[in-house]
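Every protein chain but one is kept in place in this view of the complex.
So, chain A:
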Amino acid sequence: MIPVCHLADLPAGESVRIDTAPPIAVFNADGQLYAIDDTCTHQDASLADGWLEGCLVECPLHAASFDLRTGAPTCLPARRAVRTHPVTVEDGMIYVHHVAEEGTAA
């Protein structure tokens, strides 16, 4: 369980990258929190830098889009899903429950 930040510090529409290995991006999509692997499966862009719209994030480099709920890409050039990780909030603090590398999307 990895502490991310205070819920108050991640308002709706915002994202934050945490320096796990590999890094994880946490999003507040209109009040819903999601965590996915931060590195785009197409090349090396950081999805925390992407454009959040609803529960989709668009990669800042070549505009692949991922569904935060499943990690699945919704358009090219990405063709593989990013892993998703469960997120919880306890006492106003956001935690990511890191899914092991081998695991499939949670």
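Throughout what follows, a contact is a pair of C-beta atoms (placed from the backbone, for glycine too) under 8 Å apart; a residue touches a chain by one contact, two chains touch by 3 or more; residues count from 1.
To be clear about the criterion, contacts and distances are computed from a predicted model.
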item: Missing subunit (named according to UniProt) among the choices "Aliphatic sulfonates import ATP-binding protein SsuB", "Cytochrome ubiquinol oxidase subunit I", "Pyridine nucleotide-disulfide oxidoreductase" or "ABC transporter permease"; value: "Pyridine nucleotide-disulfide oxidoreductase"
item: Given A:T20, A:S46 or A:T70, the one touching the chain that is not displayed; value: A:S46
item: Chain A residues that touch the omitted chain in the full complex; value: 43-46, 49-51, 58, 60-63, 76-77, 79
